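For this depiction, one protein chain was excluded, whereas all remaining protein chains were kept in their positions.
Which chain is which? They are A, B and C, in the order written, and residues in each are numbered from 1.
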Amino acid sequence: MTTTPQAVRRASPRTRRKATPAAPDPSAGLLPQAEPVRLLNPDGTPLPAREDYPEPPVEALREMYRRMVVGRRFDVQATALTKQGRLAVYPSSRGQEACQVGGVLALRDTDWVFPTYRESMALTARGIDPVEVLTLLRGDWHCGYDAAARHTAPQCTPLATQCVHAAGLAYGESYQGRDTVALAFIGDGATSEGDFHEGVNFAAVFKAPVVYFVQNNKYAISVPLSRQTAAPSLAYKGVGYGVPSDQVDGNDPVAVLAVLTRAVEHARSGKGPFLVEAHTYRMEPHTNADDQTRYRDAEEVEAWRDRDPIARLEAYLRDRGVLDDAAVAVIADEAEAYAAALRDRMNAQPAVEPLSLFDHVYAEPTPQLVEQREQVRAELAAAREEEGDA
Amino acid sequence: MTTTPQAVRRASPRTRRKATPAAPDPSAGLLPQAEPVRLLNPDGTPLPAREDYPEPPVEALREMYRRMVVGRRFDVQATALTKQGRLAVYPSSRGQEACQVGGVLALRDTDWVFPTYRESMALTARGIDPVEVLTLLRGDWHCGYDAAARHTAPQCTPLATQCVHAAGLAYGESYQGRDTVALAFIGDGATSEGDFHEGVNFAAVFKAPVVYFVQNNKYAISVPLSRQTAAPSLAYKGVGYGVPSDQVDGNDPVAVLAVLTRAVEHARSGKGPFLVEAHTYRMEPHTNADDQTRYRDAEEVEAWRDRDPIARLEAYLRDRGVLDDAAVAVIADEAEAYAAALRDRMNAQPAVEPLSLFDHVYAEPTPQLVEQREQVRAELAAAREEEGDA
Amino acid sequence: MATMTMAKALNAALADAMLDDERVVVFGEDVGQLGGVFRITDGLQARFGDKRCFDTPLAEAGIVGFAVGLAMSGLRPVVEMQFDAFAYPAFEQIASHVAKLRNRTRGALSVPIVIRVPYAGGIGGVEHHCDSSEAYYAHTPGLKVVTPATVEDAYSLLREAIEDPDPVVFMEPKKLYFSSAEAELPARTAPFGTAVVRRAGTDATLVAYGPAVPVALEAAEAAREEGWDLEVVDVRSIVPFDDATVTASVRRTGRCVVIQEAQGFAGVGAEIAARVQERCFHALHAPVLRVAGLDIPYPAPMLEHTHLPSVDRVLDTVARLQWDDQPDSRWVAA
Partner (left out) sequence: MATMTMAKALNAALADAMLDDERVVVFGEDVGQLGGVFRITDGLQARFGDKRCFDTPLAEAGIVGFAVGLAMSGLRPVVEMQFDAFAYPAFEQIASHVAKLRNRTRGALSVPIVIRVPYAGGIGGVEHHCDSSEAYYAHTPGLKVVTPATVEDAYSLLREAIEDPDPVVFMEPKKLYFSSAEAELPARTAPFGTAVVRRAGTDATLVAYGPAVPVALEAAEAAREEGWDLEVVDVRSIVPFDDATVTASVRRTGRCVVIQEAQGFAGVGAEIAARVQERCFHALHAPVLRVAGLDIPYPAPMLEHTHLPSVDRVLDTVARLQWDDQPDSRWVAA
């Protein structure tokens, strides 16, 4: 034990200094506000304007209203298509329109969106052909739209994995001198996955311009938020990564757009990622195949009707005098036409080409795949012959 | 768009209520203090006593000193054994003695410890035979001690995975009516792994009695903390799980034991997990095989000598009059004897039985393994014969 | 005797196991009030309480690692992975801990847990919901891997899996969940490590497991028209594997086709083919052939039938078993 004495000797002189004076609160600027940001009351009457989250221009809000109305009509139509067997399954986001549309309106077309299976409305709001949006659920291929051209990743099913992709994409873009922002949608349940942790942390460490947008709709299929976290709210996860965070009333379209706009500016200005938690609610079952009566009662759902984001924004815009019956009717007609066109196009059975299964496994099929393709080609030919004979 | 009007109508009457008054800060009691808890100055002189972390009984501190001294001597010996080729590799924790010993002293024998490869000193401090502690690194088997009997999981190499095991074990124990606490050691780097996130979150949601004890020694092999997190400190991760957290000067043995004691009480009293971050430093390379000159300079290491935890505690205990030259000498001799005995026993080549490879893959070997065991048995017999002939 | 679905038999196995052994706890995503997306845990929470059957945070590594800890405390966890591909986040916990803990500790600790994995396709599921992942587990020493193809096996193998002292990855063929059959519960069929001849035949042996078994049986029926009398062996227990039954059958018939739904390359079918040709070389009139899924990511619903081993594909392959004892022209060419 020779080290101790000398260590003590060494220690003595230098360490008589006082403990450094208490530093300022290190979590300052990283914690969310205790209450979700709100700019409109549920009935659409405005709350006092606030410094931190200036209200978006009214034209933007009007456009937001339009896309929310069309989005909801699309969503209702998609659910109807499942009943007619045109879609294998459909996860509705009715009730989450403010988040779905706000998440997209806050971005430029050159920014990247990382949607989940829940984000069909966000995709239509982004201007993606609704039939291409539904390709995955219709079952003729996986991703129906051109992800590269639309700067929109394929809808992600393996939960939270997109959080890491968004960090990488955003960092890669800035690394190459582009001011792209990536916005990753994620659900409340998915925040429990390790990839949420790793993704947000990578974004924070590399100061990647990402907005992590948590739509806390209170359920992961049947599992309530209380089984996902014991935290005061999901927005409190940000500080653990050094990521500024805030929470917003997800059914207040004005607040959602205001908060996301600031979050996107924060990211684009090189300050790194921002975490937003929106408190919202899905009015429909998890998917058309889900039986929600097993885990929540009608009253709970009913109560949320009072917080309908579309009614809320409509009331406000009418109040502001930028929306009247005529305008509402025009938008409603547009939504109807949109849905009708979708219905018609979805009635046509899509053409699928079995041999295309081999086209994109690799840039060039391996010899083994070429062999298998020949086998399938032969099977198809034989089948056609039989049909011919028949 | 039939829903909107009626939604508005419904909305109006019920939603005239005011926004609820601002709630108290939801993060209260979950955030760590801005400065690491410290009860001794680096030179061992005491700081003012504090309400939140009462000083542990002096006998406990004296015992802590003893185990730290023996532990360091063990650690030095183990490093020496690598030079003699008696150990394949050894990750030293010299400099982290306060954490290694404090983490164990705060627990009962019936509590469970989840150590990493770094925790050799914690294991010896727990009274585990040092040769059994070194079995893994000597290479005659994986885990050398009886994990069940010692309530000590095998040293965990896949980083952060033990965080989840600790949550499960602790929950399972309380589920069965036992008041066991689990303490999981984890490094600063490993907090970046998804399993840290999932483990702490499971513990929080199930209120499992776990203490997550992060030894932040500033490096993950060569990677500095700044590449692991942008958070003010790792202790700020707790609030995101609703887990109370604090940070402590990991080279202040009195503070480490005080903080861990409170953390363990918190867990045992049914309040759920507690997260402790200890700021410390490893004085040796990551392992004997590591070349630390590639990532940190000698001055940095030197500076930490002034914060030697053993010297610090020794000075304090001498000051308190519970330790004198004679007592120090006795403990030093004990440590020498401990190391000498270890050296001798490690000089003997351990007996290994090739056929034992098949004994514990399953409770009963599969027919395939029986077949393979017979093949190996035949090979060994043949080899013996050849030797015989030779 | 009552007619019931495989889903119901699995549910009954869980209920009976929980009844017989207090240590059995069932958890995962949506297994509580919802009863699982396939309703395999239906009613368990209501019957046994939310401490015996409960929902967890949404994190598969967490679920499996939590089960490891619970097992260390003396419990017998049965966890559900919601779908095959959603077990991948738990791969490290499965490969590095579940499979190895007993061995690492020389038996001081064991991991008697069951990881239930609804797997394979044929249900029109979208991407990530139809993977056949059995080979990943079968290739990992320390795990047992079983998969039922009948209603009674579903019950019996699951009961045995829960009683087994070792970790069992229990692969449930989704497309068979709602297939029903007469079943007498509590049924106890052949134990782990036993393959079963589902159909006796003399001309060739079809070796299959899980979702491929019904295909094999259908093909054997259809083959009669072609004048082939095919034997069908249901592997049931991938690890441990029953060489004796498979080998005996192929020695009798002299020809063998191995059928699996998973992509073929380095799959379980490759292992079976390799074992059979080694053990039956002198009895074989033709090479052991394989019918497997294509070596592609699982296709979208409208294309899955092209991917899945079909009765036609099996028959085409049987036809290549060199009945004329002439070499396969495809390879002579090469």
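Here is the rule we go by: a residue touches a chain if its C-beta (ideal position, glycine included) is under 8 Å from a C-beta of that chain, and two chains touch if they have at least 3 such contacts.
What you see is a predicted model, and the numbers here were worked out from it, not measured in a lab.
Novice: Among C:99, C:154 or C:259, which one is in touch with the chain left out?
Specialist: C:99
Novice: Among B:157, B:269 or B:347, which residue is in contact with the omitted chain in the full complex?
Specialist: B:157
Novice: One chain isn't shown here. Among C:236, C:290 or C:313, which residue touches it?
Specialist: Missing-chain contact among the listed residues: C:290.
Novice: Please output the residues of chain A touching the missing chain, sorted low to high.
Specialist: Interface residues of chain A facing the absent chain: 112, 141-143, 146-149, 153-154, 158, 161, 163-173, 175-176, 182, 194-195, 197-199, 201-202, 205, 359-363, 366-368.
Novice: Tell me where the left-out chain touches chain C, residue by residue.
Specialist: 61, 85, 88-89, 91-92, 95-96, 99-100, 103-104, 127-128, 131, 135-136, 138-139, 141-142, 239, 241, 243-244, 247, 262-263, 265-271, 273-274, 277-282, 284, 286-290, 294-297, 327-328, 331, 334
Novice: What chain B residues would touch the chain not displayed?
Specialist: 88-89, 136-142, 157-159, 189-190, 192-195, 220-223, 227-229, 291, 294-295, 350, 352, 354, 356-358, 361, 366, 368-369, 372, 376, 379, 383
The definition used in the following text is that only the chains that are shown with their structure count from here on.
Novice: Taking each chain's centre as the mean of its CA atoms, how far is chain B from chain C in angstrom?
Specialist: Result: the chain centres lie 39 Å from each other.
Novice: Between chain A and chain B, tell me the centre distance in angstrom, where each centre is the average of that chain's C-alpha atoms.
Specialist: That pair's centroid distance is 38 Å.
Novice: Please set out, as single numbers or ranges, the residues of chain B touching at least two other chains.
Specialist: 194-195, 197-198, 201, 205, in rising order.
Novice: Could you pull out the residues of chain C that touch at least 2 other chains?
Specialist: In chain C, 56-57, 59, 61-62, 89 touch at least two other chains.
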